[in-house]
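In this view, the complex is presented without one of its protein chains, the others remaining in place.
Note that the chains take the letters A, B and C in the order they are written out, and that residue 1 is the start of every chain.
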Amino acid sequence: MENIIKDIQNRFEVSDIVNQRDNITFVTCEKEKTIALITHMKKNLGFKHFVLMTAVDWIEDGLFQLTYILNNPKKKLDVAIRTFISRENATMETAHKLWKQVSTYQRELKEMFGIDFPGSPRVNESFILEGWNDIPPYRRDFQTKEYAEKTYFPRPGRKTNDPSEYMKKNMS
Amino acid sequence: MKKQKNIFNWQADRSKYPEKKKNGKLDIDMSSGKFVKLWQGPNHPGITGNMSLELTISGDEVVEAKTHVGYLHRGFEKLMERRLWIQCFPTCVRMCVAEPDYNEYLLAKSAEELSGIEIPEMAEWLRTLVLEMARLQSLLRTVPGQAGTLSLGVGVQWGVYLRDLVLDLFEELTGGRVYHMYIIPGGVRGLLPDGFKKRMEEVLKKIDEFVKNIENLMFNNIVFKKRTIGVGYIKPSWIDKYGIVGPNARAAGFKRDVRKDYPYLKYNELDFEVTSEKDSDIFARSMVRKKELIMTIDLIRQIMAKMPKKGDIKAPTPNVLHWKIPKGETYVRSESSRGEYGFYTVSDGSKTPRRINLRGPSYTHAISLLERMLVNANIADVHSIMVSLQTCPPEIER
Amino acid sequence: MTNENKNHDKFLHEENKIREVEAPDGSIIKVDPLNDYFLTDRPVVREPKNKVVEKFLNWARAESLWVLGFGTGCGSIEIPPLVTPRFDAYRFGVQMRPTPRQSNVFIISGYLAVKTLKRVIRTYEQMQGPKYVLALGSCTINGGMYWDSYNTINRLDHFIPVDVYVAGCMPRPEALLAGFAKLKERIKAGRAEGANEYAEKFDWYKANQKKIINDWNMPDYNW
Partner (left out) sequence: MDIATKLFYVFLGLFIVLNWGMLMSATMRKIGARIAGRYGIPFYQPWIDLVKLYSLRDSITHGVMFYLGPVFRLAGGLGMFLFMPMIFGSEYFSNFSFAGDLVLIMYFQFFGMLGMALGASEGAHPYSAIGISRGLSQFTTIEVPMTLAIISLAIQYHTLSISDIVAAQQGGIMNWTLFTNPFATIAAMLSLLGAFGHSPFNLVKAPNEIPIGPPTEYHSSFLGVLRTNAAILHVVEAVLFMNLFFGGATSWLELIIKSFLIYFWSVFVGVVFPRFRIEQSVQWFLKIPLLFGVIAIIIFM
């Protein structure tokens, strides 16, 4: 594991290395170098299994964090690569040529976060939602409760309590 | 495609149809009258769960397939962002209805890992037991379900009946029939009831008998063999290319099992061999599942024997209503009956999770792989191929 | 019927747009697929026949419930136990049918995403009356676990008439059997007139449906 991290540290200047467990390490890579890093890891380091790819919305910093988790089935190691892209006009290089299923992940991210991956197959087709007419729902500034109350004819009579206060009242 | 041996085994070589254009794409002209667009699902009894396939067929042969999902989207990942950590537990179980316990375990495990809680040994044993029971009830549905797609319904009836018995045991242990919410952060909710071992053994004996019957009914059945051997072939080179995991990869000869490769809970104390087959067709995949069923029964027996009688079942946790998990991120995985099942969890140090993302095996199996496998398949084989991949739509769209 | 949801035009598929096509004889014909290719009759209320005959027919309808095999949500996991040895709903005249045309009972098994709701409406309209709806789970009553979700509806009775609700998450097969018993009672008493109710309040139902489903793309009448 250490050799691999050293190798990619030298080549791609990854930072923020966190050894979460013995066999999984999180690293941060610059946006431009990410796809090159992934390609290198797949081709040369044996990280052949693509586990997942997803995004995290850090709205306070105006950034999206994209996480790619790669797995080396032989050595039984995982490396998670974080990369940060700007929330405005979020675009990222596509990785669909490396693994077939990546285009599905990218389709989902396009729909749910609004991150564009130019060149990815069928990326503009709707994937999960149908006729969605609001900001992408997984973004932090999309308020699901307000949207649901506005749209879906809530049945009157539902009471919502703050759990901690409700418990305090009942316990005393 | 195989060469024709004699007139009785004649099979048309249709690999050249439809013709390809010069740029390598298929020449599918809907107005030519040679092609029919066929929608299967969501309202179709052969489809697993609620999803749909858009097939373009020419004669009996599928020339293009597209999977459509999203009929079950509830936005879990969004909903959990506005719930407390403890409130996420009853929510996350509902992500996949076929075997909900993996969701509980993975969320609990990520929360424990991020906040540095060690759980007591007894709780680990009980978690292992619950996860294996979940696999057992899922396999009891899917092993005969493969024959069910070919209208051999008897096996399904027996299997679902036995699954009900397993669910009864679940009910006894956890109080819930389908959704258990038994695994909580720090441990589990309760010890085994009195006499549970005996009742478990009774059910396992019935399942043993069922395995024998299903062996005769399915795996020695000439028509079943005819319909499944050589159908739905996955090339070994596709395993990494398409991200295939679990029994589907094991049927192609890849001995990958999270339980063996990345032992979690008590799996390194249990004695088991990773099952595998070589042929990588539907028959091989159902064989792997059947072996897995036998193995699961064996594992449950081992767990029952090795498990201590008493012990702590819960490590102390902070008040869950004010529980803040330190900033960090992690990825934990486990082996569900469909393959690698993982949670990617990000915490920002607040009361609610920042992001929880589920990596379900069906995500890759049911979309990119299925779309590829259905090309040149016979229309009659579409559902057996789909069921043999054991797709579960709710974990695709969450 | 007027189309109030402005998004419908935005999401209209290419093949459903009004367009001009050339006929074989060379003339140009204007085609409006959604209006030309489908039936444009509104549903009508079908009055019950005289009392004695209707009573007998209702008994027959109650004893022969053909359920559509359409698992719309996670409640569909309890349908296989329902028709297998443990619970065996066949004893009570409950049978599964694979096509909407031949079924009378629609089990809405749990939450409905908007995408599924559209298919549910289409399917419901294709069923032949008298038809009954059995809604499973608390998510069809008030949203249940998913009350604040942006993609699941909260109450089903705004979109199609519901005969019996079976509460719970998820309802056990016993509860489902009890639901069927309740439905039988309702039918025998002549109160299960969902299809007629749908025809009577058709405009209200359609307006609700159209408000939520942006990607309409289907004819207004699906029979």
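What we mean here is this: a residue touches a chain if its C-beta (ideal position, glycine included) is under 8 Å from a C-beta of that chain, and two chains touch if they have at least 3 such contacts.
Given the structure is predicted, the values throughout are model-derived calculations rather than measurements.
Trainee: Omitted chain: which shown chains does it touch?
Mentor: Counted over the whole complex, the chain not pictured touches B, C.
Trainee: Write down which of B:109, B:180 or B:227 is the residue touching the left-out chain.
Mentor: Final answer for the missing-chain contact: B:227.
Trainee: Out of B:217, B:270, B:294 or B:320, which is the one that touches the chain we can't see?
Mentor: Per the contact definition at the top, the residue touching the missing chain is B:217.
Trainee: Pick out the residues on subunit C that sit against the missing chain.
Mentor: Residue positions of subunit C that touch the missing chain: 39, 46, 57, 60-61, 63-64, 66, 84-85, 88, 90-91, 93, 95, 98-99, 101-102, 104, 128-130, 195, 223.
Trainee: Across the whole complex, list the residues on subunit B that are touched by the chain not included here.
Mentor: On the subunit B side, contact with the omitted chain comes from 8-11, 36, 38, 44-46, 60, 147-154, 157-158, 161, 217, 221, 223-224, 226-227, 378-383.
Here, only the chains that are shown with their structure count from here on.
Trainee: Can you compute the centre-to-centre distance for subunit B and subunit C, using the mean CA position of each chain? Integer Å is fine.
Mentor: 30
Trainee: Could you grab the centroid distance between subunit A and subunit C? Build each centroid from C-alpha atoms only and quote it in angstrom.
Mentor: 37
Trainee: At what distance in angstrom does the C-alpha mean of subunit B lie from that of subunit A?
Mentor: Here the centre of subunit B sits 23 Å away from the centre of subunit A.
Trainee: What parts of subunit C, by residue number, touch at least two of the other chains?
Mentor: In subunit C, 115, 148-152 touch at least two other chains.
Trainee: Got the subunit A residues that touch at least 2 other chains?
Mentor: Within subunit A, residues 128-130, 137, 142, 144-145 contact more than one other chain.
Trainee: In the complex, go through subunit A and note every residue touching subunit C.
Mentor: Contact set of subunit A toward subunit C: 128-134, 137, 142, 144-145, 147-149, 151-155, 157-158.
Trainee: Flag every residue of subunit C that touches subunit A in the complex, lowest number first.
Mentor: Interface residues on the subunit C side: 7, 10-11, 114-115, 118, 141-143, 147-155, 158, 208, 211-216.
Trainee: Over in the complex, which subunit B residues touch subunit C? Could you list them?
Mentor: Those residues of subunit B that touch subunit C are 42-45, 49-50, 70-75, 78-79, 82, 90-91, 94, 97-98, 141, 156-158, 160-161, 163-164, 177-179, 394.
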